[in-house]
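Omission of a single protein chain aside, the complex is shown with its protein chains in their original locations.
Entry: subunit A
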């Protein structure tokens, strides 16, 4: 008899999961952050070149339309901010095609929250506090600059080392031909294979000051110390696991529209499908979204760490293979 009808997490684990989710809700309730729910299906998808959105066709009041399953609840939440919601959070089911493995599942729970008026440092502090709410025993929090991590671990500078040197290094570490790759591709490989596994050992590492080319929906900031533009974003790591990704949010509608268009041009170049970009987000930014910061955190991974499980599937009722 096949036993694949059974959940991928034990019932005891699901009880623990519910308890941790309640703790997260209490954390935000105490801080006056409003819980919201937004649609998982929208008319616009994520254009991010490195995220593959799922889409479907459905009958809507406007007829038969293509709708996109969200890769995160970001766009709808930003529209709430522009409409004057104030600070908000959401535990949102998100979908990413092709993301399968020990740390990934096709659909997962994203904890995303926005803090109008917060600085990036302020949000890093709150992210640290949230992680501690779920992992009370975790060690100290350190801020690590992207540039310093490359200098310390690989003795190269991500901004100024010649591209050829980075290509050779990536080729050697990945055992993969990276001789044609762009700078960001090489940096991504070295980050995932060499630097990431060592991050967040014995504490929380907050990686800051990413290259401007990796800004996604974050602003740029001039780094006075290094004299280069960096992306105003951070990522949180615990035990080699990337947990969260935070931005000083872009509020410039024209710049947002430009990045959507650029993403789709890059998609075309790579032979990836075009994605309908969210014109309503651009309109919301035009109307005015308050300055502030936001962060998305992989809730399943945080629960996985809290319960000492080795696979993210072990904290999900039914991971995709059993869904």
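Throughout what follows, contacts are C-beta pairs under 8 Å (C-beta built on N, C-alpha and C of every residue); 3 or more make two chains touch, one makes a residue touch a chain; residues count from 1.
The criterion applied here is as follows: contacts and distances are computed from a predicted model.
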item: From "Cytochrome bc1 complex cytochrome c subunit", "ABC transporter permease", "Elongation factor P" or "Branched-chain amino acid transport system ATP-binding protein", the hidden chain's UniProt protein name; value: "Elongation factor P"
item: Sole contact to the chain not displayed, among A:156, A:191, A:238 or A:275; value: A:191
item: Absent-chain contact - pick from A:17, A:79, A:104 or A:167; value: A:104
item: Sole contact to the chain not displayed, among A:94, A:127 or A:245; value: A:245
item: Residue among A:48, A:74 or A:249 touching the omitted chain; value: A:48
item: Chain not shown, touching residues in subunit A; value: 48, 50, 97-104, 174-176, 184-185, 187-189, 191-193, 196, 214, 216, 235, 242, 245
